[in-house]
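Starting off with a structure, shown below.
One chain of protein is taken out of this complex; the other chains stay put.
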Amino acid sequence: MEQTLRLVIDCPDQVGLVASVSQFLAQHNATIVEASHHTDLQTGRFFMRHEISTDSLTMDIEQIRLGFAPIAEKYSMNWKLVDSSKKPRMALLASHESHCLMDLLHRWHSKELNCEIPCIMANHPQMKQFADWHSIPFHWIDFKTLGKEAAFAQISQLIKQYDIDLTVLARFMQILPDTLCKELAGRAINIHHSFLPSFAGAKPYQQAYDRGVKLIGATCHYVTSDLDEGPIIEQEVMRISHSDSAQDMVRKGKNCEKTALANGVRYHLEDRVIIHHSKTVVFA
Amino acid sequence: MEQTLRLVIDCPDQVGLVASVSQFLAQHNATIVEASHHTDLQTGRFFMRHEISTDSLTMDIEQIRLGFAPIAEKYSMNWKLVDSSKKPRMALLASHESHCLMDLLHRWHSKELNCEIPCIMANHPQMKQFADWHSIPFHWIDFKTLGKEAAFAQISQLIKQYDIDLTVLARFMQILPDTLCKELAGRAINIHHSFLPSFAGAKPYQQAYDRGVKLIGATCHYVTSDLDEGPIIEQEVMRISHSDSAQDMVRKGKNCEKTALANGVRYHLEDRVIIHHSKTVVFA
Amino acid sequence: MEQTLRLVIDCPDQVGLVASVSQFLAQHNATIVEASHHTDLQTGRFFMRHEISTDSLTMDIEQIRLGFAPIAEKYSMNWKLVDSSKKPRMALLASHESHCLMDLLHRWHSKELNCEIPCIMANHPQMKQFADWHSIPFHWIDFKTLGKEAAFAQISQLIKQYDIDLTVLARFMQILPDTLCKELAGRAINIHHSFLPSFAGAKPYQQAYDRGVKLIGATCHYVTSDLDEGPIIEQEVMRISHSDSAQDMVRKGKNCEKTALANGVRYHLEDRVIIHHSKTVVFA
Partner (left out) sequence: MEQTLRLVIDCPDQVGLVASVSQFLAQHNATIVEASHHTDLQTGRFFMRHEISTDSLTMDIEQIRLGFAPIAEKYSMNWKLVDSSKKPRMALLASHESHCLMDLLHRWHSKELNCEIPCIMANHPQMKQFADWHSIPFHWIDFKTLGKEAAFAQISQLIKQYDIDLTVLARFMQILPDTLCKELAGRAINIHHSFLPSFAGAKPYQQAYDRGVKLIGATCHYVTSDLDEGPIIEQEVMRISHSDSAQDMVRKGKNCEKTALANGVRYHLEDRVIIHHSKTVVFA
């Protein structure tokens, strides 16, 4: 993958904003590989993402950062300038279901996901075998012995120790405590096995079976203190019928889960997601 | 369309059931055009639909009905034997949005829907122009002048007067009173403009916009006293993104609504739907 | 619909391009409602579409056009500046199948398609009833009596007479002669009832049935002299199975055709499509 810089901005919409940013980029001879804009007409908020080739640039990233700061200040921007060659550090949290874990690991292995995976944590020890194959440190968080509080303290501590940028709950069946949700705000992604807001909470496939819906789905979202209420990044659905048992739905649903989670994680890792209140802008 | 008989059955599952039915059909030289079975393993209920060509039959429908009655009794069947050449009578209820009404009318006009449409009712008079083009009697139900109670009494009376088999709420924005829901149980179909159970109730597109979902949908279901809780027949979804305004979602959603409603109505008219408690078996 | 201006550009990619355009827009106090960019990295071609609110503009469209001309020249742009309040004039060509015609007419009637429809032409006279309902002049092009050459000459003459901007072949089953294809280059849209390039030519549903595919589709594309080879604007697919007869596939396919054509036509009318060699950029 070619090295690029990603300039991601959100701020109040104003005339002249795009001109200022694009003029700044032109002044430093930036070749724009990809550009995405969005204006939320209801709230008057503006969102922008540029992906810039580093080949033609006349300055390094730190100089650009310094140079851009006054523009950012003038327009009251939330912004970041990210070097694509600096891989984010992603931790995976799993439980006893391995399909999402395996899927993410293989996409990482085949370089579809551009990140490092410094550790895998799970509340079931048999997930170690997957970590071992990829030579990734594995931590069994023994919820039964430790109790919830100590277990989550250990997770929190490991996230800090490994200097994790993104924590992914790959069908991790434990509810994160409020403090950890806040600690990881905007930096933790979950996959819920229903088409939210339908069937929030436990046993979504059984709920879907009982309600007799004709499509099932999965939802990839940021973790927040309000369970299953975080900003949605990606959703997938699949058609079912009366002939699908609750177990068939589990099997079919796994495909939705893997796809929605893999896309959601990739969007985040490539700085394509901007959280805006309880929603997301995703420059897919 | 070729004339067929449709034998639709549901009963407790038992060994010998299919043999009895198929032997009966063979004895009368029935050529089976389409056969569908389903056993609900959780409840032990059996569902079956046969579509039989009338060409080869050695008896007429009434004789077959008489002949089948003892088998039906033996196995405690809910059953019906329907002559496809006898078109069901469908009434359409509309409001100020015309897309579902138009879509159903054109599918009927082009013979995709095999029924008669003896009347159209609406609480907005401008729907008359659509009825007129198709030479279908139109009744403006003036809710404002009449008040809800009298208006629904008129609708109920017209349904009886026209001897209606199926009442379709084609984006009819009024909530049917409990008595009418019960009167029309299993004979009234609604289209809800969300992917139920998400966003039940009013303004589902605005709800979807506010929640930031990445797919919107529509649900075709039988009308019951519990609003938006009736057995689901068909659902459709469509991908959206942050760049879709609430109005864009309305526009996109209309395609879902038209398709889900048209399929649901067709399934019902072709006797492909069996209601089982709060769910449906649809032999699509 | 609010009045906007649409600035649509394609040109060789260069550093400074976006800055020049956005600076120009800012100088005239343009509020950008929607902005889309694309760089084709293989050919080095740049594509851009801006939708600008007219409310805040300090100049009228003609002055802006004059002011922008030097920038367009500097960067060797293909460009247009379109006033959304000036509705394009769309002609519909139909045959004996009415579903696409009806669908477009109803979307136009409900203001989903922002255009005028000055005339409908068909080689079957019964399409007149649809035109009449909407009070649109109808021309029966009697191919049998006239012969192909005279018939197409009449169509060409009517397109000129009505000053048509876009000609839509709404399941018009005649192959346009080479000269007419060239005359209408980039201004004529067709719907083909297969997922091109599969099943080009005649009877695509029968071809699909014979090949045993598990999905069928429809393709909306610009008309070119090479039959079914024009730049694709939009495609739709739908799942089928062995239990679908060739007639079932026709029925199911119609939904694909209507949706793909309606979207393709809307994209064109809203200046969202840029043709680039044999392909399209669609800022949907």
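A, B and C label the chains in the order they appear, each numbered from 1.
Definition applied: contacts are C-beta pairs under 8 Å (C-beta built on N, C-alpha and C of every residue); 3 or more make two chains touch, one makes a residue touch a chain.
This one's a predicted model, so the numbers in the text were calculated from it and none came from an experiment.
Note that the undisplayed chain, when the full complex is considered, contacts A, B, C. Residue-wise, the contact with the chain that is not shown comes from C:Q235, picked out of C:T4, C:S20, C:T167 or C:Q235.
Think of the hidden chain as still there; on chain B it touches residues 13, 15-16, 18-19, 22-23, 25-26, 29-37, 39, 41, 56, 239. Interface with the hidden chain, as seen from chain C, comprises residues 38, 40-42, 47, 195-199, 211-215, 217, 231-235, 237, 241-243, 245, 278-282, 284. Touch with the hidden chain on the side of chain A covers residues 34, 98-99, 102, 106, 110, 112, 129, 133, 243, 251, 255, 259.
Assume only the chains that are shown with their structure count from here on.
For the touching copies chain A and chain C, the fraction of interface residue numbers used by both exceeds half; the interface is of the same-residue type. A turn of 180° superposes the CA atoms of chain B on those of chain C, with the angle given to the nearest 5.
Multi-chain contact residues of chain B (touching two or more other chains): 243.
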